[in-house]
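Of the protein chains in this complex, all but one are displayed in their positions.
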Amino acid sequence: MSEEEKKRKEKESSAGEEKGKFIIERRYVDDSRIIEPKKLELGGIDMSGRWGTLVLPRTLEDFDTEIYRDVEKLPRGGNIGKCWQCGNCTAVCPVAHAHSEFNPRYLIHIVKMGYTSEIKKHHEAVYLCSGCGLCSAACPKGVDPQGVMIAMSIAFKAHESELTE
Amino acid sequence: MDSRYAAKLLSRLGEDGWHYGGLPGLQWEAENAREGDRKTMLQVVEELRNDVRFEEFYHACINCGNCTSMCPPFRLVDFEPRIVVQKVMHSKDEPELLYQMMDQYIWSCFQCYSCWEVCPAHNNPGGLVAILKEIAVRHGLQSTKKALEPYSKILYKIMTTGTQITPDMHTTIALFKDWGPHKAELAKDIRVERAAVPVESMAGVMDRSWRVEKDTMRELMVIQKEAGVVDAVSHTLKDVADMVDDTAKEAGAE
Amino acid sequence: MEAMFPSIFYYMPPGNILPHQYIVGLVLILAIFAVLASYMRIRSWKVPFTPASVLSAVLFSKGSGGKNQGFGARASTAGKSTFHDIFLLERAGAWCEERIHTLGRGLVLWGFVLLALATVVGFLIDPLGAPDSAVLPVMLLGDVFQGMIALGAAILLLRRLSRHNLRISTDRNTWALQLVLLVLGASGATADLLSIGGFLAGAQVAFLVNIASIVIFFLYAPFSELTFLVWKGSLLMQETLQSESGKGREIAPQPQLGK
Partner (left out) sequence: MKAPDNPVLVIGAGPAGLQAAKDVAEFGVPVLLVERRKELGGAPIRWSYHTLAPDFRPTEEVMGPLIDFCQSNKNVTVMKGCIVDGYSGRPGDFHVRIKDETTKNITEKVVSSIIVATGFEHFDARVDPRYGYGRMPNVIGINELEIMLKQGRVVGHDGKPPKRVAFIFCVGSRDRSTNPWCCTVCCGVSIKQGIEVKQLLPDSQVYMIYMDIRTIGLWEKLYWESMEKYGINFIRGRVGEVYYTGEKLLVKGEDTLVRGPFEVLFDMVVLAVGIEPGPGTKQAAGALSLSLNEYGFLAPKIPNVHFDSGKEGIFLAGACVAPMSVEEALSEGSAAAMQAVKLGSRLMQKVPV
């Protein structure tokens, strides 16, 4: 296990200590969806801390395709709409096989569908693209994922204030 | 591409010839599973496939996602019945897939069987999870302890008396770990408060009706022992099993 | 020395066709245009022009990420990041699993950097009336660097041409850019060599082609992928400068494999 990974694991476990410590499936619940009120009184009884823990539903309500429309307009991003999610780009991608954060197919998917919450989680990964162009060679639909990654990194930067809030 | 690259790819394959990356959203952590004991992995798969219910609960999965769409836990946590069936499907050839799930993943399911209702292939992901949970208890896997700990007293109560919660548990001492720090405060005047409830039967509830006859308890514990429940629990919650043993001895069930 | 090469400098294409100063002036104007056009283009994407922000971060920012770094520390962070990420191609090369591809990229990049240096040095010592023995090596080195660009561009082009799928899926911009680079490097490298070899007419043609390709390159670069590369490269460096640890995004450049 590499240093980075150890650090990540420590970070994860310490985050678990703070929030939703007693949730058995802690690993599968996103931090942002656990609500632990610092002070919660119901009928005169103190319910703060673990006893007031709420897990918000992970259902997506906002399908904001603004980024998608931006990507379509940016240079080389015009083909993103052709993607049919076969996964060939990720299959050939040398970065994806080394870094689990980077998955071109998934990035295209969340941008196309406008899953803003997922984009918020994964948008940083787009800068990992090394631009080797193997994905564009492999793509059976002519999506040009390499170009789409270029357009995407620009669009994510342009929307950074919304994505990192 | 060059051979050095191929060698590099080869270097990261596991013993079984697989390497997994990650898929955001699915929280795939195969590397964790790799650290597990391969013998246990194979045993888990074997026990699952040999279970009497397995044939009824599992047919084949075409990845349609109907089960996931109906799954209540899926709304809250990253748990997908579809993934469960998929991993069960691949378990024969890739036991680590299944084993990886045994630790925490399966405890998200609470057997509502919504998935069973809707599956076009008549699989029962919830049922498969139930079998897997039993196997996890039997093998005393890490997360099982964590999952069962809050219920240890209730477990003890069920195993010895057949009743879950009894009024004598509401005391200022002998607190339950999962009942919270305010329990003592709440239970302080409980007898007085209950006495004020104008229902005749409450008196009986408080004093007599929940008490279990010694014979019944003895019989119950013999059944638990013979059925292997005590053994199963002893792998995960040793102290509970010990307490049950002690109570059994007191009741004279030997 | 002058006795050995009596005619070279007299007939050298630059002096022969256009006065040296004119060319330098042209290149300067074009470079300014390229920077301005890049600025306009990047701003049209609604993102900040990061090369400028990197510069200001190094020069003026009063430390960031909680740490109060001095100018020296900031400069050294920026220098290290430039060296590793850009010159060693750690981000663009390590993951692109083909060594030949990385080599092509490296040759073009290093060729350009060195050529710029050689040109500046050549321009500085030329008007000072430096002896030919000092000018000639600089000039020849410049040719070598142009040759590097040509070789790198040729590698990149051939890589794309030789693979069916890559060939048909490559963007027109990429073809154009790589072709311009190839012509630029090849004509520059051959112009001087031809004149030394005595093929003056050929040298003049090569020189004209070189000048034309330089003009095209500067006019075209702001509208090609290069703008994106400049933007992204400086963005990564900016993140490095701003991050607490000074390491940028906490991702190892070369993943550790195996166990």
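As written, the chains take the letters A, B and C, and residue 1 is the first residue of each chain.
The rule is short, and it goes like this: a contact is a pair of C-beta atoms (placed from the backbone, for glycine too) under 8 Å apart; a residue touches a chain by one contact, two chains touch by 3 or more.
Keep in mind the model is a prediction, meaning the values are calculated, not measured.
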(message) I'd like the shown chains that the missing chain touches, ordered by label.
(response) A, B, C
(message) Which candidate, B:67, B:83, B:169 or B:233, sits in contact with the chain we can't see?
(response) B:83
(request) Sort through A:32, A:85 or A:164 and give me the one touching the missing partner chain. (result) A:85
(request) Would you mind spotting which of B:6, B:195 or B:227 touches the chain that isn't drawn? (result) B:6
(message) If I consider the whole complex, including the chain that's not displayed, which of A:76, A:97 or A:159 touches that chain?
(response) A:97
(message) Need a quick check: the contact residues on subunit A for the chain that isn't drawn.
(response) 85-93, 96-97, 100, 103, 105, 134, 138-142
(message) Across the whole complex, list the residues on subunit B that are touched by the chain not included here.
(response) 1, 5-6, 9-10, 12-13, 17-23, 26, 28, 30, 59-63, 82-83, 86-87, 89-90, 92-93, 97, 121
(message) Which parts of subunit C face the unshown chain closely enough to count as touching?
(response) 163-165, 168-169
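Rule of thumb we're sticking to: only the chains that are shown with their structure count from here on.
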(message) Can you compute the centre-to-centre distance for subunit A and subunit C, using the mean CA position of each chain? Integer Å is fine.
(response) 35
(request) Measure off the straight-line distance from the CA centroid of subunit B to the CA centroid of subunit C, and report it in whole Å. (result) 62
(message) If I count partner chains per residue in subunit C, which residues reach a count of at least 2?
(response) 97-98, 257
(request) Would you mind writing out the residues of subunit A in touch with subunit C in their complex? (result) 1-2, 4, 7, 74-76, 94-95, 98-99, 101, 124, 127-128, 130-134, 136-139, 142, 144, 147, 150, 153-154, 157-158
(request) Please name which positions on subunit A make contact with subunit B in the complex. (result) 1, 22, 24-30, 33, 45-46, 50-51, 55-59, 90, 96-97, 100-101, 103, 106, 118, 121-122
(request) Spell out the residues on subunit C that touch subunit A in their complex, using ranges where they run on. (result) 45-48, 91-98, 101, 163, 165-166, 169-171, 173-174, 225, 228-229, 231-232, 235-236, 249-252, 255-257, 259
